[in-house]
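Got a structure here, written out as structure tokens. Questions coming.
All protein chains but one are shown in place.
Chain naming follows the written order as A, B and C, and within any one chain the residues start at number 1.
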Amino acid sequence: MAKIRENFPILSTKVYGKPLVYFDNAATSQKPQQVIDRLVKYYQEENSNVHRGIYYLSELASAKYEEARDVVRTHLNANSLAEIIFVRGATEGINLVANSWGKHNIVAGDEVIISAMEHHANLVPWQQLCKEKGATLKVIPIDDNGEIIFEEYKNLLSDKTKIVAVAHTSNGIGTINPIKEIIAEAHKKNIPVLVDGCQASPHFKVDVKELDCDFYVFSGHKTFAPTGIGVLYGKENLLDAMPPYQMGGEMIKFVSFTETTFNDLPIKFEAATPNIAGAIGLATAIEYVDSLGRNNIENYEEDLKSYALQKLQEVKNLKLIGNAKNRIPLFSFVVEGTHPLDLGTMLDFEGIAIRTGNHCAQPLMQRMGVAATCRASLAFYNTKAEVDYFVDSLNKVVKKLIS
Amino acid sequence: MAKIRENFPILSTKVYGKPLVYFDNAATSQKPQQVIDRLVKYYQEENSNVHRGIYYLSELASAKYEEARDVVRTHLNANSLAEIIFVRGATEGINLVANSWGKHNIVAGDEVIISAMEHHANLVPWQQLCKEKGATLKVIPIDDNGEIIFEEYKNLLSDKTKIVAVAHTSNGIGTINPIKEIIAEAHKKNIPVLVDGCQASPHFKVDVKELDCDFYVFSGHKTFAPTGIGVLYGKENLLDAMPPYQMGGEMIKFVSFTETTFNDLPIKFEAATPNIAGAIGLATAIEYVDSLGRNNIENYEEDLKSYALQKLQEVKNLKLIGNAKNRIPLFSFVVEGTHPLDLGTMLDFEGIAIRTGNHCAQPLMQRMGVAATCRASLAFYNTKAEVDYFVDSLNKVVKKLIS
Amino acid sequence: MQQTIEEIQQEIVEEFEMFHEWQDKYEYLIQLGKELDPMPVNTQTEENKVKGCQSNVWVNAEYTDGKLFFTGDSDALIVKGLVALVLRVFTGNNPDEILNAQPHFIADIGLANHLSPTRSNGLAAMVKQIKFYALAYKTKAGLA
Partner (left out) sequence: MQQTIEEIQQEIVEEFEMFHEWQDKYEYLIQLGKELDPMPVNTQTEENKVKGCQSNVWVNAEYTDGKLFFTGDSDALIVKGLVALVLRVFTGNNPDEILNAQPHFIADIGLANHLSPTRSNGLAAMVKQIKFYALAYKTKAGLA
């Protein structure tokens, strides 16, 4: 573990003279030196534009970029490279589907199903699409533990339902949804499912073939990769039938002033010069985590999660928001008599980075009966010692605020 | 100059054992060590998500990100930070305007004016918009030198014209357009103008206030900055009136399942976690070029351009495609009896990187009467010695192909 | 005699200079927050709400004998401490004095730089609300 932490230079920095305890991994993850080095190597030795050059550097960069796509394909167990679209991040991936697939397939009277725990990124694009088309947004309710009520979900599915868009894992309360069952249920009615995997991909391996999801999105920056890169996976037949989203140089085969022929997948959806370094960095991040062993990480996180959960529950007046049986090491909570903003601010002085607020999931907060929470979200490089320090600091800070 | 070249590590790499001569700067530029170092520092010391965190690192990253916006604002001489939107690149910037502004303002019967020398990125979004809306795309013709025929442009402007979208500088043939006059002419009829500055920003300083352009876009990766970042400048009143483009976490003020209130500029158009490192790297690139002195660079490039132009014209059977009086050091050419693809391939073995093809400007190529060209595009880190070596190699390669 | 806005700002700056660590300055804010009298719940209205804060902030004004008296509150303690400072600076002055005052204590304490953009916007919003009240009552008085 000490060795893993050494791979992340930022973890040994100090904040107000205290060692940084970074518990805001759900917002963005830190990057291993391997990823940073890969960016440096790219810019120092390989940088050039992809796909069109016939010279050495361009072929090199193109090869690395396409290799990165293949690393992602393997990682997700997708069928083909055509199914892997590089985007800026999850938000862009969802917007792409809502626009391209949505505008093509949704008409007045149709229904789109999301869940009550969606991040705004997997809510507002569908809401706006429905508004534009005269369709209806249906919301799968959740129970007090923050788990989807499956029976209600089943009841929502109907002939009017055109797509289901749901988070693999909630960024607000940490619930891991029964995504495979959700998909299977929708598929009984031939309804495609988009999965927002932002909070899943940093924690466990995703197999799109096993899930049989139709679209899957995640953000690189939350998965130990650089900012500005993410992935949209889509089944080839679906992507193939979709019109392009953005228009530009790369995604074009032939153009005159009167007409345009678009390129094949995946380039059809990559209109511009892509974030080449970002894609290559993402592949390095995936390979780095693979090198640690996905199983090792899952076991380690499982242990860390139980430990943190137990420790948190011992804090006086602390109320966990969301109590799903199946969860990631992400804990939303409030402490009676204190405001999350005050807690977060004072914990900062102890070197601890947590998030406070509504976590871009206002309707979820409302459902859980809070305006805001503190959220501590852990990654595989966090430790029990950090959890101890965090809980001690929390107790200390609460005392100051309440006394 | 030797010292400047040392800032760009890739310029001292070798290709097939020969020193790299990188003449494909119009496709993408190389990055100075200063920019690379800045990325490293960001990921090693500052990385976290922006705008919402209340802890030290998040405030640091937010401050750096917003400082980067201010560097861009100052660089472009824009009025306010609200006018600077970070996007992936020029293509996304144009798509954003075509979608958000375009969908809002264009109706059947309207006209959109572009020029005959546009990159596909500033052509296809408008073409598709017109198609969708039943509007008409009008094209400013160019003469045999590759210059806009101003009188014809004036004749195209009418009450039906809703927007003019033109390149500041052509990526296909190097022409610098009389953009200020183009804008002034459109403004006489109150028509807004979008300027594609992709090939201008790497060569000279742009002052949006002096130009009085309504929108200006450029790509970071062509301006010595990282991949995956770019800028859309828009006049505040225009941006303010435009609906959001992508929907997501950042650009939202309040959301329930039934309605959404959007955030203020510039965040309204930055829906997702942005390319934070990219934006900061872009600011560093701008500061780096500033530190060399914009005037020095312009003078140096002017000299290099004249030299290269003269040397190229001495090559037997070489025909320059595009011969504008006002141009950047970008040269499109064909050599009688040879195919650009063969020239490019064989020059590669000499270590020389040039581009061959249609340069994502098929209609321009058609107008100039060629299917493809060789394009050598120079930056301020290129030298006369490289030009000499290039011309010698070109002669040698032509001989091999023709004999 | 009542202190001027300027004098109070000076006083606040000196108080904060006693603390050398940011943490201590924030603990002082918490202290101020705790000490601030809660605002009558019936004045925690939508109109008295200050826009632009992560937490809820209310500021109310009462106009007596040509002077404005402010009450305020927040559900977050540190923010409440900020409210307390703002009230202390501005309360008991006439509209012109308030409108002419520059709230430089925020910058002088260094809070402007240290507060997250969200919160420094919140602070700016509070001051704006205060000045808005001043303008409103001045106009009213002028019309009367």
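Methods note: contacts are C-beta pairs under 8 Å (C-beta built on N, C-alpha and C of every residue); 3 or more make two chains touch, one makes a residue touch a chain.
Keep in mind the model is a prediction, meaning the values are calculated, not measured.
Engineer: In the complete assembly, which of B:Ile85, B:Leu123 or B:Ala372 touches the absent chain?
Structural biologist: B:Ala372
Engineer: For the chain that's not shown, point to the residue among A:Ile54, A:Val164, A:Leu341 or A:Val387 touching it.
Structural biologist: A:Ile54
Engineer: Would you write out the residues of chain B that touch the absent chain, in ascending order?
Structural biologist: 16, 338-339, 341-342, 345-346, 349, 356-357, 372, 400-401
As a working rule, only the chains that are shown with their structure count from here on.
Engineer: Take the average of all CA coordinates in chain B, do the same for chain C, and state the distance between these two points in whole angstrom.
Structural biologist: Measuring from centre to centre gives 47 Å for this pair.
Engineer: What residues in chain C touch two or more of the other chains?
Structural biologist: Where chain C meets two or more other chains at a single residue, that happens at 54.
Engineer: Please list all residues of chain B that touch 2 or more other chains.
Structural biologist: Residues 52-54, 58.
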